[in-house]
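Shown here: the complex without one of its protein chains, the others still in place.
Labels run A, B, C, D and E following the written order; every chain starts at residue 1.
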């Protein structure tokens, strides 16, 4: 499925931390930067996510804020 | 200000497209990956954003989805 | 691409209203219910959206609230 | 209370899965489509949600993405 | 309609700025604090919003971040 979200960043699963209903998935993208996603445990199972898996971090433009140091 | 959002990714402003109330800001992060943010025109002015500016793309973990090709 | 968002609802584009940077896309789903999406103009162009197009309304579970009359 | 969110879809609670702080509420809408909401346990208690309850799935237009198969 | 969003803060409309598809609504809450909402122009019309109107700023807990100076 192609999707309207503007940001679809290639990466690899580096860690999965499971909670009661939500899992935190760490995705390593270019330059060794880690992006963390919080998704449901069902999604982890359904997508068959595991360490080393090639994935995309998918983020809507309206969910990205800009910070200035 | 330190903030709870898990993702604070270093980058540089590469393009700013202004709309009636919302601007689309393209941020180049490591590896030449472009992240697009949709923020208010007031925020662009207040943060003094311009091409080449060093910024952070700030994203909550709960706003990051995972996609598998 | 398979995606972690829990809600992927089949429908058809019934209307597209274009703004300066954002478009409002009305999607007719089962039972004639209309779901409105606000996405970037780039996404409308990139996905080649037009009236009658078969699409999915994709929504994260954490973005769905529950109301009781 | 009337609310600005563009999507207020009629349905019935079909399942409630409780986590440590967050519950996953499945809502059956027209055509037997299931929409999943992730809301706080307090909200489930306060709204008195239980299977069979008539509810609305309330979603902002900016939280709806569009996917094309 | 009662809604699952945890934050329903009483206030008064102090300004409405209309864009092509989105309006910025400033809401004055207790202590003179201003909260800004970005909602669709349809919502402004449908809710009949105007300066001085008694409203609620409605925000999901998962959309509130915490900052420390």
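Side notes on the structure shown:
As a working rule, contacts are C-beta pairs under 8 Å (C-beta built on N, C-alpha and C of every residue); 3 or more make two chains touch, one makes a residue touch a chain.
All values derive from a computational prediction rather than experimental measurement.
Looking at the complete complex, one finds that the omitted chain is in touch with A, B, D, E.
The set of chain A residues touching the chain not shown comprises 17-24, 36, 38, 62, 65-69. One chain of the complex is left out; on chain E, the residues touching it are 3, 5-10, 24-25, 27, 29-33, 35-39, 43, 47-49, 53-69. With the whole complex as reference, residues 1-5, 19-22, 40, 60, 62 of chain D touch the missing chain.
One rule holds for everything that comes next: only the chains that are shown with their structure count from here on.
The minimum number of touch steps separating chain A from chain E is 2. More than half of the contact pairs at B-C come back, by residue number, in B-E, the repeat among B-E, C-D or D-E. Rounded to whole angstrom units, the spacing between the C-alpha centres of chain A and chain B is 17. Of all residues in chain D, those that touch two or more other chains are 3, 5-6, 8, 24, 36-39, 43, 47, 56, 58, 61-62, 65-69. Of all possible chain pairs, those that touch are A-B, A-C, A-D, B-C, B-E, C-D, C-E, D-E.
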